[in-house]
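Below: one structure, written as structure tokens.
Removed from the display is one protein chain of the complex; every other protein chain stays in position.
Take a look at chain A:
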Amino acid sequence: MFVALRDLRHARGRFALMTAVIVLVTFLVTFLASLTAGLARESTSAVTDLPADHLAFAMPGPDDAPAFTASQVTADQWRRWRGVPGVDAAEPLGVATTRAGSAAGTASVTAFGVPAGSRLLPAGSPDLTTGGVLLSPAAATELDAAPGDTVTVGGTALEVVGTTDVEASFAHTPVVWTTVADWQAVGARGTGSDDDPVATVVALTTSDDGAARGDAAVGTTTVTTAQARSAVASYAGENTSLTTMQGFLVAISALVVGAFFSVWTISRSADVAVLKALGATTRYLLRDALGQAAVVLTVGVGFGTLLTAVGGRLLPATVPVLVDTTTTVLPAAGLVLLGLAGAAVSVARITRIDPHAALAAH
């Protein structure tokens, strides 16, 4: 990169401008990725953090995609899942977004109904009995409630038995935990017979492919807890929109980088002709030009990623950004690779520059 590095130093204004554009595009992409991940966490953390590996949905139609808003499992289905070989644990889980109130005010919450003594409760939680409610930290804060206080969940008065150590959110609302019996008033409202809805899904812990075997027999649709994120209505819409925006931004950045190096290559066509006339091979020139693009991209993407990493930590907790390797390093690597692809298409014109042009007077 004998000439490339000296070009960078010599035309520092032009390259600084281009690097600044890449920094901003990278910041946008990585920040958007962090925001997407943060919003996804706010929509689905209560599901993905469940101590279960599969969820069985019972949808109204046989071809319906799993959705928490439409699924209703019966007591019979729950019991039949318990008997499926390879299923170590099967517990009903009710999910219903509703309104909660306390002496301090009201808040939107999602009530998770589980059997008394359920292992689905977050680790370290106090026992949950009928008439009691367990609050996630955000719910406790919004309701300004402490153990011993009385809150209403979907109109049912319950006593706060404690607060969980970890945050749990569903569809951007904090989660509160009740017994399935109390949850009936909020969600299923069945009469208690085997054919009445008892909960939203059955949470399964499996040791082999028991989940696949049970669906046909029980009449449910089973997905992993990770796949179950798509069953949260808010997640699917947000995630698709934000991921599409990221994709457009990455494609735009590749176009911007490609356009810059296209103009840059045209402007130095005469120099390339001279270099070829002096004996530079096309391979040497392509390596030089791509090396230059790699330096600009690496520096620009590096600073843009750093900006997101630092900015993410400075933002208030109310902005749901999740800065980690998958939201910074992975998109950054994608930007470098696609940017290099854009630059490669642009600098390929080097192969068509005729060294004969060096003999021209000007």
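Going forward, a contact is a pair of C-beta atoms (placed from the backbone, for glycine too) under 8 Å apart; a residue touches a chain by one contact, two chains touch by 3 or more; residues count from 1.
Throughout what follows, contacts and distances are computed from a predicted model.
K.L.:
Have a look at "ABC transporter ATP-binding protein", "Fe-S cluster assembly protein SufB", "Tat pathway signal sequence domain protein" or "Cu2+-exporting ATPase" and point out the UniProt protein name belonging to the hidden chain.
P.N.:
For the chain missing from the view, the UniProt record says "ABC transporter ATP-binding protein".
K.L.:
Taking the full complex into account, find the residue in A:242, A:255, A:274 or A:309 that is in contact with the omitted chain.
P.N.:
The missing chain is touched by A:274.
K.L.:
Which residue, A:104, A:146, A:310 or A:359, contacts the hidden chain when the whole complex is considered?
P.N.:
A:359
K.L.:
For chain A, which positions touch the chain that isn't shown here?
P.N.:
Output for chain A: 2-3, 6-7, 9-11, 270-271, 274-281, 284, 354-356, 358-362.
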